[in-house]
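Coming up: chain A.
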Amino acid sequence: MTALAPVLAIEGLKTYIHLKRGVVRAVDGVDLTVGAGETLGLVGESGSGKSMTGLSILRLLPKGAGKIVAGSIRLDGEELTTLPEKVLARDVRGRRVAMIAQDPMTSLNPVFSIGDQVSGPFRYHGGLPRQEARAAAIDVLQRVRIPSPEKRLGDYPHQFSGGQRQRIVTAMAIGRGPRLLIADEPTTALDVTIQAQMIALLRRLQQESGAGIILITHDLGVAASLCNRIAVMYAGRIVETGPVREVFRNPAHPYTRALLAAIPKLGSRGRRLVAIPGQPPSLIDPPAGCRFAARCPLKVSACDAYPQTTAVGPNHSVACWRAGEAV
Partner candidate 1 sequence: MWRFVLRRAGNGAVSILGASLVIFMVSRLSGDPITLMMPPDAPPQAIEAMRVALGLDRPLWTQYWIFITNALTGDFGTSYRWQQPALNLVLDRLPATVELAVAALLFSVSVAVPLGVLSAVYRGGWVDRLGRILAMLGQAMPNFWVGLMLILVFAVGFGWLPAFGRGGPEHLILPAIALGWYPVAAQMRIVRSGMLDVLESDYIRLSRALGTPERLLVWKYAFRNAAVPLLTMLGVYFAAMLGGAFIVEVIFAWPGIGRMVVEAVFARDFPVVQAGVLFSSILFVMSNLLVDISYGIVDPRIRND
Partner candidate 2 sequence: MTDVVQAPIPMPRMAWLARLKGAPVIPLVILGTVVFCAVAGGLVAPFDPNDADLDAAFQPPFWAKEGSWSHPLGTDNLGRDILSRIIAGCRVSVIVSLYAIAFSGAIGALVGMISGYFGGRVDQVIMRLVEIQMSIPSIALALLLAAALQPGLGTVVVVIVFTYWTWYARIIRGEVLSLKTRDYVAFARVAGVSTPVILLRHLLPNIMNTLLVLATLQVGQVIIFEASLSFLGLGIQQPDVSWGLMLSDARQYISNAWWAITMPGIAIMLTCLAANLFGDWLRDRLDPRLRQM
């Protein structure tokens, strides 16, 4: 475990989505902790349940269909899953836990000025009068390096570039000094140079604020440059978690290894990317045993039962029967 007291502790979280076709076990028994000032990378393919884990924390699940069926989510020791919706909306969302949206081009309301959108949380949520909310908005926009924000409060989203919009979205998230930031693919929609700026910005903001960050991404490169620890998610479960260097150097789960092999490395032009054969299993009726077994090159008969989580190093654990075996 990390030496810092955990800001967020998730235990045995199960979030199911009820569809007509059946019940999708999007998150199916997840344990996670995030310490203050720590950045946890939650890595996995799309559909692995990583976004749904993030949404479960804020209880922003698909209306009527999504439900947390088991587990606990504690923020600074306070249980969130039993908190009434009203209290959660008022005290947690945007205040103690904030979200940085995925796509800056669609995440700002096109018919309200930036000033209105950035100062909105201060006014309606924080109870600040108009002038003070405006000052707070200018301040937070400065922190994300929007040039001369006081002149741009009246501008509308379409008047900003993609990178600037991502900064504004970030400003909206950090405005009220949250304890935990959930950044869902914050760089995916950006081009490479702006990605780098965004990563630098996030790193600086974290140093300033000491907040915990959950970085949800499918991009191991981004995770490597930002995170202290990563947790690899596959088919609704976490298969490997550990300090980022440790996981990168000694990946213990075959899935992690496959993901790492799929990263194109600089200067490795011409080397073939190793694609993982097969498809992730259906989450409506997942296999009883290891969920990666069907695609795993190391599959043995033991894999028909779900593997126990075992430690393979300091703070480094993995759910695999053949963990740590040399390939």
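Selection criteria: all candidates are chains of the complex that A comes from, given by their letters.
One rule holds for everything that comes next: a contact is a pair of C-beta atoms (placed from the backbone, for glycine too) under 8 Å apart; a residue touches a chain by one contact, two chains touch by 3 or more; residues count from 1.
What you see is a predicted model, and the numbers here were worked out from it, not measured in a lab.
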> Only one of 1 or 2 touches chain A in this complex; which?
Replying inline: 1
> In their shared complex, at which residues does chain A touch candidate 1?
Replying inline: 58, 60, 89-90, 92-95, 98-99, 101-103, 106-112, 117, 120-121, 124-125, 156, 158-159, 169, 172-173
